[in-house]
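A single protein chain has been removed from this complex, and every other one stays in its place.
As written, the chain order gives the labels A and B, with residue 1 at the start of each chain.
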Amino acid sequence: MHKGKESEAYIRAVTRVDMSDYDMNQLGINEGEDILLYTLEDSIEVPVFKGNLPESMLFMPMGPVANRLVGVDTSGKGMPSYKGFLVEVERP
Amino acid sequence: MSTLIENAVCTFCGCLCDDITVEVDNNRIVKTKRACANGRGLFMEYDATPRKPLIYGKEVSWEEAIAECAGILENADNPLIYGLSSTSTEAQKKAVELADRLGAVIDTTSSVCHGPTALAMQTVGEATCTLGEVSHRADLLVFWGCNPAVSHMRHFSRYSLMPKGKLVPNGRKDRRMYVVDVRPTASSKVADHFIQIKPGSDYEVLTVLRALAQGKKVDVDQVGGVAIEQLQQLVDHMKGCRFGAAFMGMGLTMTRGRDINVRELFSLVSELNQFTRFSVVPMRGHSNVAGADQVMTWQTGYPFAVSFARGYPQYGPGEFTAVDLLARGEVDAALIVASDPAAHFPRGAAAYLEQIPTIVIDPEKNMTAKAARVFLPTACCGIDAPGTYYRMDNISIHARPVVTSGRPGDEDVLTGIMEAMKLC
Partner (left out) sequence: MLGIINGKVYDPRNNVDGVIKEIWIRDGKVVSAGDVDQSKAEVIDAAGLIIMPGGVDIHSHIAGGKVNAGRKLRPDDSRGHERKRMPLPRSRRATRSGTGFSVPSTFKTAYSYVEMGYTTVMEGASPPLMARHTHEEFEDIPVLDKGGYILMGNNHLIMDYIRKDEREKARDYVAWLLNATKGYGIKIVNPGGVENFKYNKNVTALDDKVIGFDVSPRQIIETLSWINEELGLPHVPHIHGLNLGLNGNAFTTAETLTGMAGRQAHFTHLQFMSYGGEMGRPVRSAAAEIAEIVNENPNITVDVGQIIFCDTTTMTADGPVQHRLHELTGNKWFNDDVEAETGGGVTPCIYKKSNPFNAVQWLIGLELFLLIDDPWQVFLTTDHPNGGPFTYYPQIIKLLTDRDFRGEVFSGINKIAQKGALLPELDREYSLYEIAIITRAGTAQRLGLDNKGHLGAGADGDVTIYADLDDREKMFSRPAYVFKDGVLVAKDGRVVCERPGNTLYVSPDFNPDIEKEIREHIENNYTISFDHYPVGRDELSHGKQIPCKVS
């Protein structure tokens, strides 16, 4: 973040998704390959990496890429559903 | 010829470490000692060279830029002032003053961070303490929905897990640490106990913990994917400790339930004080967001989500919070101070900033500034400008600059805008 949000390092850091080994096998996808994620808001294509995660859980760093998938509903509290929302996953 | 400055204050996160040594050469920080990676990046990447303000990406004079800001705000029917986290309380006070005098809406980064924590505190209260109480007394730590190893990198070593203290002379050895999270993390790796819960089940787990703490029996054998025996063990450790400290973060505030999750944790902590001493410290993250809470509260009575449209402060989480206002297109100008909503807001809200005249006041040309009409490059508090900052536990420190500045501070710019609008 210190190098500015335009820097390669930042963009690289926020354009990725972590997925469990199990899910990667189910999808037949290898580390570093792109995967398609979509919600009602938008869809994105990002490289996938192995993470120490339970099944069916994805993790993306907070940033402009992940935020394309996040909806604006805040349940009347001001806070969007940054965590724990459903995403569909597909090989592109 | 470089100089060494001791006890510099790092303003990156809510740890507010004030023991950093920086080496300054030719007005740049070339080396730091004791800073974590985030702090090091903050100090060493900053270039204090004065920059010219931009209007539509073109360099202009400061007078022109201020005049443009005044014009935008004067012509707006419902302007939004947002951000305030990465700046001093002196500047935050000016931002609230501007909102008050304008009749604008003002919201801080709390609304996408610990806003739900404030809502919980307003409902059930909060039993808390300063970090020195943790380092000197706490023999039990519970980290719930947060990952300090990554987000507050010196927290373990400076405040919570490692320090040797008056009642914890052996430091780590005298402490028991729990992490509760939906996935293993760098923090759970160093814990004595890791309780992995199903996503979205914090509320149910906390409710059961409260019941078990009161000696009630529950008629299930697991909740949130966790066996009741494991929760009973946590309760026994909590009730049996000398001084417990819980820390909580986005795992509770950003998931299903939001403030209701936090409310359960805060209630549990308060109730544990029937048996022993227990406190909770929210892991305030962005820089001086704790200070923004304090300034908003003492000046208006409310910590975030305030509209001055009626000539007095009105509190409206969900109504006057920035994401909602932008998503519904209810504001017609935006002044963004010391934050980057274009990067941190859901796209559906962030995109609206490109449709209205937007002003950004920040040391760096961040994502929001790229699409803004006006960008005002200011000094960075704690590096080339002085400023008062509040730590996550609400202790405040006055940070003095370590390099000389050619840039105006956020405080000066906000005052300049008010003067140009003849508001003060």
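By our rule, contacts are C-beta pairs under 8 Å (C-beta built on N, C-alpha and C of every residue); 3 or more make two chains touch, one makes a residue touch a chain.
In this text, all values refer to a predicted model and were calculated from it rather than measured experimentally.
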Only these shown chains touch the missing one, namely B
Out of B:A118, B:I195, B:V360 or B:V413, only one touches the absent chain, namely B:A118
Contacting the left-out chain: of B:K33, B:R328 or B:H398, that is B:H398
Among the options B:Y82, B:Y159 or B:F247, the absent chain makes contact with B:Y159
Note that chain B touches the absent chain at residues 6-7, 9, 18-19, 89, 93, 97, 100-101, 118, 121-133, 135-137, 158-159, 166, 242-243, 270, 273-274, 276-277, 279, 293-294, 297-303, 308, 310-315, 388, 390, 394-398, 422-424
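The working rule: only the chains that are shown with their structure count from here on.
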Taking each chain's centre as the mean of its CA atoms, chain A sits from chain B at a distance in Å of 23
Residue positions on chain B within touch of chain A in the complex are 38, 41-42, 44-46, 107, 111-112, 115-116, 119, 182-184, 196, 199-200, 250-251, 253-256, 258-259, 304-305, 317-319, 321-324, 326-327, 340, 342-350, 364-367, 370
The chain A residues in contact with chain B across the complex are 1-6, 41-42, 51-54, 57, 59, 62-64, 67-68, 70-72, 74-84
